[in-house]
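All protein chains but one are shown at their positions in the complex.
And then chain A:
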Amino acid sequence: MKGLAIRNQRAFASGALFLAFAIFFFVEALAYPAGTAAKMGPGYFPRLLAIVLAAIGLVVILGAVRSTADREALRRWDLKGLAWVTGSVVLFGALLFPLGLVGALFVLIMVSSRASHEFTWTGALANAAVLIALCLAVFVYGLGLPLPVWPSLLN
């Protein structure tokens, strides 16, 4: 017995991703009336698409376990880098109003800089100073975009 072997991990994961989204959208779409082909309700098109996507997902999965599939492993994930970058964006959003643009940008730059292998405190601080000055000059004073500049406590 050889059984089913996942020869192409990358394709298998891609197919699984498609299938997961398809199931999610299909189940959600069940809440909306489907109507008929001539008089479609809001649920008709989503169900149709979800079925197509599920079929594609299955084809991709089957392709990945076929005995002729190319052997391909999943690539290594750099979760640390992803966390620093994504986290800095989330922090920017959360801090923009309480801390103002200056504070939020400072946090964004310092946190995202940690994602680099060549991180140094002095380099990041200097970079933050330059970028904050540049942003104030361009976006706030130059373009006049409505951005809160200073912490909300001061206003």
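Basically, contacts are C-beta pairs under 8 Å (C-beta built on N, C-alpha and C of every residue); 3 or more make two chains touch, one makes a residue touch a chain; residues count from 1.
The working rule: contacts and distances are computed from a predicted model.
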(request) Refer to UniProt and select, among "Extracellular solute-binding protein", "Anti-sigma-YlaC factor YlaD", "Menaquinol oxidoreductase" or "Tripartite tricarboxylate transporter permease", the name of the complex member that is left out. (result) "Tripartite tricarboxylate transporter permease"
(request) Please pick, from A:6, A:56 or A:149, the residue that touches the omitted chain in the full complex. (result) A:56
(request) With the missing chain put back, which residues of chain A would touch it? List them for me. (result) 10-11, 13-14, 17-18, 21, 25, 28-29, 32-33, 36-42, 45-46, 49-50, 52-53, 56-57, 59-60, 63, 74-75, 77-78, 81-82, 85-86, 88-90, 92-94, 96-97, 105, 108-109, 112-113, 115-119, 123-124, 127-128, 131, 135, 139, 143-147
